Each structure stands twice: as C-alpha cells, then as structure tokens.
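Heads up, one of the protein chains got dropped from this complex, but the rest are sitting where they should.
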C-alpha cells in the first residue's frame, strides 16, 4: 500500500515522538524525577512504528520491559505515559504500574511486561478472541532476542500455529539481552529460521528502516487478517544506550556504538523522504517542533502532578484483609 | 561398530525384558496389585534399548512418566522396579516414588519424571557435569512428542547449544500425547527439524528398528563424547496400548493399531538376526524363557513383599515440623 | 433437583454457562481429545471426564484442545479474557502449575491492579487436587496456599456436588481470575443438585454441622473427614461445629470467628504441608482477631513436611486421617 504525505508525516511523528520522549526519560531519570528503573527504546523507533503503523485500536499488542516506544506507536497518550513513569496521579495506570507496566486497553495496548517472555502467550489469547469472533483483527507480541529464548515464547509460537491464531511475533533483535550478546545466547543461527521451524512464515527485516518493517508487517497482517494464522518477524535493530538507564556498557566497544548511531532510523527516514521529495525539511522540522513542545508539556505536567491518593493503595484488587 | 553375538543377545534380552515386564504390569494392574497409574512402554522397546545400548553406568539418562522401558534399558534391576511399582519395601525408591519416579543413580538413571518436559533441563545439567569434568560421558533426555511442545524442553535445547553440553535429546514420537495426536499438537512439520533450527544436528529414526536407533545414537554419542555438543533424535515409534493402563482409545481406529502391531520391533529384530544367521531361534527362545522366569520371580517377590515401614514416612527429607 | 455426582455437577455448570454466554470457552489438554487421531474426536472430555460431551455440543471453536504447554494455555486464557472472552482453562493436575505459575501470579492476577483498574480478567482455572489416588509426589499435591497467598486471585474449593456447581457458575461469571480446585477424591461423591443454574457466592462459609464445644475448619475433601470425626465425637456427647469456608480467598472470617466465639476451641484440618499453610493462616486469624474467645491452643492437622509418598500405607498416614483429626480434637478439648 502506497503511503500518502499524511501517512509519512504520521510515521515521522511516531518515530520522533519516541526519540524525544526517551531522551527526556533519560534526562529526567538522571534528575531524579523518575523512580525505579527505565529501559529506553532509543534506536529502535522504526521497529515499533513500522509494526504498529497499520494497526487499529482494535488490534492488540503485548509489549516488554522496553515498552515506551510500543506504547507511543500504538497511540498511548504521552502525558498519561509520563505521569505513569513518574508515579503520579493521572498516569495511565494511576501510578500503580510504572515504566514496565504501562497499559491502555482502549488503545489495544495489553501492557508493557517486566517478565521476559511474558507477553507472547497473552498475545496468543488476544489473537484467539479475534479468531473466534472473526473480527479480522490481530495481536502482536513484541519480544527481544533475549525473550526469544524463554520457554513461554516457544510455547506461544507452537500454540499459535496449532490454534491458527492471528498472532504476529515481532522479535526485536537489538543484539543484546541485558549485557549478553544474542550471538552468544541465541544458539540458533537465526531467530527467524527458528520461528519458521515451528510452522509459520517468518522473515528477517532491517529494523532501522521504517519502510522495510512496515512492508514485512504488511505481509504478516495480510495473513492474520485473512485468518490464516501466525507470522514471525525478526527485526534487526540497535539499542543505542545501555540495557537500563545508567548501564555503562563496558562490554560494547565505542566503534560498535558509533556504527549503530550511523544507521539511525530517524535520519534515514528523513533522507529517504526528502530525497524522494515526498516531504520536505520544513514539514519535518515543523513536526519536530510540535513534538518537542508536546513532550516538554508532558514533563512539566508530570513533574508538577501530585502522587496518587494514598487511598488508592488498596483499590483495584478485590478484597482487603 | 559391528555387533557381536553377545551384543545381539544383550539387545534382544533388553527389548524382551521390557516387553514381558510391561505386559505383566498391565496384568498386575488389572489384578489390583499396582496402585495408582501406569504408563507402559509396549511397542517402543527398540527405542529405549537402542538409545541406551552403548551407554555406560556413568552416562546419564532422564526419563518420563513412561519410564519402565528406559529403566530396564539402562540396567535397573527388575525386582527393585517391580517392588517400587507395587509400592513395597525394597523398591528402588523405598516405595516412595512409584511407577512415575523410579530412579537409580548407581545406574545413571536420573529418574522417571511425571512432569512432561521435566527431564530435559535436568539432563542438560548432568551433561554439564561431564563437560566440566571432561569425562567424555553424556546425558540423554527422553521426551515424547507431547513433551516436545513444553517450554522447558525448548529452553533445554537452546541451553545445551549455548553451553556446548553433551546432551542428547531423544524425542520418542509415538504419535500421541495422551489422547491427542502429534499431528495436531506439534505445529511444526517435524520435531527433528525444529530441534535442528535450535542449532544442533538432528535426525529422524525408525524407532521400531533397533539397529537404526543404535546407529543414529552412535552418531549422537560420537559428537557428545568428543565434547562437540548436543544432538537430537526424533525416534518415530508406536504406542501399542492406550496412554495409561485402562485407556479405551476410541480415538484410534483398529486399523491404526493393527498397523502398529505389524511393525512390532521385537519380531522385526528376530527376523533380521535369524535371517542373517547371526543368532538362531534357539538362542532367542532361551533368552525368552530366562526372562519369563525373571519377571515371574520379580512379581512373586513384589506381591509377597511388605509395605514400607510406616516410620519411613518422614525420613529422607531434612526436617519435620 | 436430582442426584448428581460432583463430576456431573461440574460438567452441568460448564454446559449451562456455555449455553448462556457465547463468550465462555474451554481450553486445555484433551478437553475434547482425539484431535488428529484416526478415530473419534471429542470423546475424551478431559482425563477425568469433566468436560465430556461439551465438544460435541459446542464444537472446536469453543472447546479447544491444546499442546502440552501450560504457560501458553494460561496466557491464551488471560489474553482472551482481557479482550472479552470468559475462558475456562484446565490444568489437569494442580501439580503442573509450576510450569505456568508466572502466567497466573505475575500476569493474570496482577493485570487489574497493575494497570490501575483498567483491565478485567474474567477467567477460571479448573484443576484437580489432592492425594489419595496413589499417584505419587508430582500428581497428588493440593497447593491451595500457593494461590491463596496471591493478591488478585480468588480461590475456590468445593466440598460437595451442590457447591461444585454453584461455585463454578459464580466463578465463570466473576470478573477476576478464579482458581477452581476440584478434589479428586470427591469426583464420585453424590448429592442433590438443582437442574437449573444457580450461584453459590464466594466468601460465604457453609456451616456443615452445628456444634458448641469445638470448631473444625476444613476445606474440600477434608470436610467429609471432619464430619466423620464430629459424628464419632457426638457419640461421646461432644458437640463439634464444622465450618467449610468454601473459598479460601475471599475468606469468610466472620463465620470462623463467630464459631470460635461460641466454642472457644479450634482445630483446622487441611491437606497441605504445615508451613505457610491454610491451616496456619486460619489459626493466625483467630490468634489475632478471636483471641479473647480462645480457651485452648489452636490445633492443626496437616500433612507432614514431606512430598507425597507413593506407597498406599505411607500415603494414608500422610493425609489428615480420622485418627489424626481425632487426636488433635481430643488434645484441644482436654486443655484446661
């Protein structure tokens, strides 16, 4: 499907929002405004946005500990996200979830998930609902290369095949699970081939190229929407920073990091659309200004917001003892 | 490696012991002499014996709920087994384990396992010991086609590759996990191919042919003993009876069962060795007589044996409250 | 109203709820049975036959056979539940929860709270519990403390056919994840069960027998044993009240405290091992909130701190049996 100018703007907006949001998370974390841990999605923007680009609010995604980018790509409100990440009233989960548990059912976002391999089985279930109700919708499970070794993930692959569920397994291979390289921890020559051996189509995609991701996802979606079953994508991308905010990354040489930065999906997108004269720099600059303002406003709001009311400690669970 | 006459006799003895033992388990179960459940290995004799034939007591195996055949093939004492299965004093586990938990560390038998997918991770650990100590020994994980879908099994495959552990995964594909066919529950076109995609050599073997199993296992062993890592075998075989003793099997047509019986590994072995004049009928008949007597003696012993002393209820665990 | 077994009551509850609500589906291993085989499909209905004939009536879209992949079963159920279905998943024996516990306690149970109340996870996990079938250490556990301790789960232990049907219907209509624990020893138990659908509410104890000298609290299969001992003691003029809380979470604290307020003496009977057990839980409730009523130490009858042994004589001694219950009762009664 050909992309209109508006589509392209939407894609850029998505990727750039993630970029600015995550850079800001990084900064606010250093300032002490973000409690706990944060895992940022910098460098992987084209993956989340490419996968979610043609999804509707009635399609579902299940995410990971590195979920901010997926949330934004799926349409979650950045103010609600920033409030949540800072543990404030009005956050998308009322401040009870935090960075690793942002969810928004109204957007088909089934939750970030702090358990590696937690989402794939759940996504199979969401896909099953679509199959039984014949909605033509799908469910996507985002997982990392690390998560691709978790037993729950393998089970989900097989289950989706057996039940013919329209689940799409998006394996974001950023080369690392925490501080260990995929080249060590994934014994298989290829995550995509391993998925394929479970009985579903699978392909490897350049995860720094929005267009490539979206096109591959289009093939997965076509199969899913037609009720033909699951699909797997191995999306090869780069994690610009450490595993969590603050990881010094002595295990990665500067050259490797530089190489990753040189393949930054955002300038790549800009170059491609401007060179092809689909959008011009002014269009993109306007978007960037917008987003800077939007994220700035979200941060201001969140920093100033109060903590959740203490009485909410024991709500949203069925009983107290 | 060429098999001597003694080797061939040992092979026949192994398979025929399993056959007679399991037929007797079936009968004693019906007579009420065996408490609980029993899953017999009838029809799969060539698999267990073929896999274990060239193993020593210092090589390890991890087994399944259908473990009697593996125990016998690995050299466990049939009297100790029968006592255990009947829940009697002197059983291999003192009557505390039962059919699904027979173990004998002195024979390298790490235990039957009533949790589907329980053994593969444990076998990886036993293999790791061999690797670290450079013993040249291996550990085998027996699993069914059903167990091949359990997350723990997949994790074990990958872990063995990553750690270079001399683990051999013997997938006994008897076509069924309980009452569900492998053709339904295994979404992959092939268990062997799926294992291969994890990064290890794998092959499909005719599990009703002792010679084929032993030869394939020879290739796996060569790799393991040389410290080159794991190997997988998909051993295609048949379950002559139901999932457990008493399963009426309405889900299998008589023709299917007849076909399985027609491919019985024991007559096949007999035909092959007698036709090639490696052994004659008299040799084999003598073995059969021996075994009938041996199993009969085991049953007599076990039926007459007392229950475990009640004081053993709270021994073999570190404390009481 | 007619006589039905505990198994039949459960099967009937499933059928009636599936007829009433098209969102109710069943998912598990061999819940239909025979898929991909040469013979009959759908004739098994679960290893214990609890889902028998549901496949025939509701077909493959609503009665789903799965691979042996419990994490994927539970995940599929919870993912289906948060997106609008009401799955009833089966974990054949409760012993198997170890391979899928994360999907229960970290995922399904936490969605509602962790997502700030915005997710609803209406699912039931049916599972068979308990010793006594000589099934060995990995097929005979109870493990209800494991679930009771988890915030976000409701835990049901029906002790008779009437409760089994009514509690299962409540479970299916509940918007939170519910663990429905079926005592294997009770599958054949008969009782009067209404033919129509009805609910037995959660958190309301059944006073299985009234009494004034001593309170027994027991769950599931242990209720019958408690009643039997109460009957024996009645022969000596000792009047025992037997409380069956029906659900371990929510727990009807009031019924327990009221009974102890009357009797002053308590023995809790439970088939889990002693540490961090349900027996200890209820004892500690009374030691905190019912202390003034207590006339004697609180007795507990549990399994010993061992795995379940296989040999029949060991297993019979392992379980709380009438002899051990009676001994505990006499010790508490003798205290002055």
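Letters A, B and C mark the chains as written, and numbering starts fresh at 1 in each.
The rule we apply is simple: a residue touches a chain if its C-beta (ideal position, glycine included) is under 8 Å from a C-beta of that chain, and two chains touch if they have at least 3 such contacts.
Just so it is clear, the structure is predicted and the values come from calculations on it, not from any experiment.
Q: Need the list of shown chains touched by the one chain that isn't shown.
A: Result for the missing chain's touching partners among shown chains: A, B, C.
Q: With respect to the chain omitted from the figure, which of B:152, B:173, B:208 or B:249 is a touching residue?
A: The missing chain is touched by B:152.
Q: Can you say which of A:179, A:261 or A:289 touches the chain missing from this structure?
A: A:179
Q: If I consider the whole complex, including the chain that's not displayed, which of C:158, C:280 or C:320 touches that chain?
A: Spelled out, the listed residue whose C-beta touches the missing chain is C:280.
Q: Spell out, residue by residue, where the missing chain touches chain B.
A: Missing-chain contacts on chain B: residues 60, 62, 91-97, 101, 103-105, 110-111, 113, 115, 118, 120-130, 132-133, 139, 151-152, 155-156, 158-159, 162-163, 165, 315-319, 321.
Q: Footprint of the hidden chain on chain C, which residues?
A: 71, 95-99, 101-106, 109-110, 113-114, 136-138, 145-146, 148-152, 248-249, 251, 272-273, 275-281, 283-289, 291-292, 294, 296-300, 304-307, 309, 335
Q: What residue numbers in chain A mark contact with the hidden partner chain?
A: Touch set of chain A with respect to the missing chain: 35-37, 84, 87-88, 91, 93, 95-101, 113-118, 146-147, 149-152, 176-187, 249-253, 255-256, 307-308, 310, 312-314, 316-317, 319-321.
In this section, only the chains that are shown with their structure count from here on.
Q: Name the graph shape formed by the protein chains and their touching pairs; answer line, ring, star, complete or other.
A: If you draw each chain as a dot and join those that touch, every dot ends up joined to every other.
Q: Could you work out which chain's C-alpha centre is the most distant one from the centre of chain C?
A: Farthest by centroid: A.
Q: What whole-Å value do you get for the distance between chain A and chain C if each is reduced to the mean of its CA atoms?
A: 39
Q: Can you list every residue of chain B that touches 2 or more other chains, as numbers and ranges?
A: 149-152, 184-187
Q: So which bits of chain C are touching at least two other chains?
A: Each of 66-67, 69, 71-72 in chain C touches at least two other chains.
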